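Encoded as structure tokens, here's the structure I'll be asking about.
On to subunit A.
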Amino acid sequence: MTQLVPHIFNGLTLGLLFALIALGFMLIVGVMEVINLAHGSLFALGAYFALTIIGVDPIADTGLGQWWLSLPLVSRYVVALFVAPVVTGLIGMLLELCLRRTYGRAPLYGLLLTFGAGIVIEETIRLTWGTGEQNLTIPDAINGATFFIGSIFSKYKFFAAGFSILAIIGVWLFLEKTPYGAIIKAGAHDSEMVRALGYDLSKLRLLVFGFGASLAGLAGIVMVPIWGLRPHVGIDVVIPAFLIIALGGVGSFGGAVIAAILVGLTVGITGAYASAWSMMSMYILLIIVLGFRSRGLFGRASALEN
Partner candidate 1 sequence: MMTLSNISARSNQWITPNIAIMAVFLFTAPFWLTAVGLYDYIGLEIVIWLIYAMGFNLLFGYTGLHSFGHGAYLGVGAYAFGLFQHEVAVSLWGGLFAAVAAAGIAGLFVGLFLSHRRGLYYALLTIAFGQIFWFSAIKLRGITGGEDGLLNIPRPELNLLVTSIDLNNNVALYYFAAIILFILILFLWRLVHSPFGRILQAIRQNEMRASFAGYEVWRFKLAAFTISAMFAGMAGGLFSMAQQSAYPDVMAVHQSGLIVMMVLIGGGLVSFWGPVFGVILYYVARDILGGITEAWLLWYGLMFVLMVMFRPEGIAGVIHTLNQRFSKRPATQKAQVT
Partner candidate 2 sequence: MAFFEARNIHKRFGSSVVLEKIDLDFEQGQISGIMGPNGAGKTTCFNVLTGRYAPNRGTMTFEGRDITGLSPQRIARMGISRSFQIMNLFDDSAVIENIMIALPEFRDMRSNMIRPVFRDKMLEAEAMEILSQVGLQDVAWEPSKSLSYGQRRALEIGVALAAKPRIVFLDEPTQGLGAEATRQLSTLIKQLRERYTIVLIEHDMRFLFELADKISVIHWGQVIAEGTPSELQSNSWVQRSALGEIA
């Protein structure tokens, strides 16, 4: 049993990271009933933006570049942590403008459009940053290893997990405690009502999509030091995100977080016994849950079922 503890801890951290990945996806699917298959590509994009912001390769030789590079890594990293998601969010807004053509049609079209957009983004990444694996350098403060409950853990995992918790709380506060969140939740259930309240629905969608995309980008920056940065990292991300939402139930914030932790624990514990099969265990988990509860753990009825 005691040798299981590190695995459980590992699973918990992984679950928190999964939750971070799924947050933006959840927001978009919950509010707009759009399955954003470009989520993974936006995730990768966020990380590549951060890479460029930290290293400023295109202007590294100019005076400005030199000045920037002379700043300590920590400050460049923090700037990247804020700026890269904003830029990713802008790309997301651009995508939302394209998506407008599909509103009022079957949900399939939104899904297909974002799938295509995901390919376009991924290929653009290949053209811009090359196809090889890259490293996002992280400040020394969160680099290296540490001892915890008798095992070695990387400090970075602690940072990433803590960051996830902050992001989860942030999104939760935003949804629950701000009037803006109340509108978003109203939008989730009843677009008529949003209009009746006198809000501009198309603006709301634009912002939600932008916010969801920047969350994807943020998750990318936090995750790639663990998973590595390559153009197709997105596909490894969007599928678990998708799966977590299905498991938790569309439209349930708490459901998504619980599902993410459940998936993390499943993967972590399977990893202890059959590491080769650990990633597969989450699919089996999904099939078992959906076998008994067709809308996931906490799902509500949604237009996506039609």
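Assume a contact is a pair of C-beta atoms (placed from the backbone, for glycine too) under 8 Å apart; a residue touches a chain by one contact, two chains touch by 3 or more; residues count from 1.
The candidates came about this way: all candidates are chains of the complex that A comes from, given by their letters.
These figures come from a predicted structure and were not determined experimentally.
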Field: Among 1 or 2, touch partner of subunit A in the complex
entry: 1
- prompt: In their complex, what parts of subunit A are in touch with candidate 1?
  reply: 35, 98, 101-102, 105, 107-109, 111-113, 115-117, 119-120, 123-124, 126-127, 232, 235, 239, 242-243, 246, 250, 276-277, 279-280, 283-284, 286-287, 290-291, 294-295, 302, 304-306
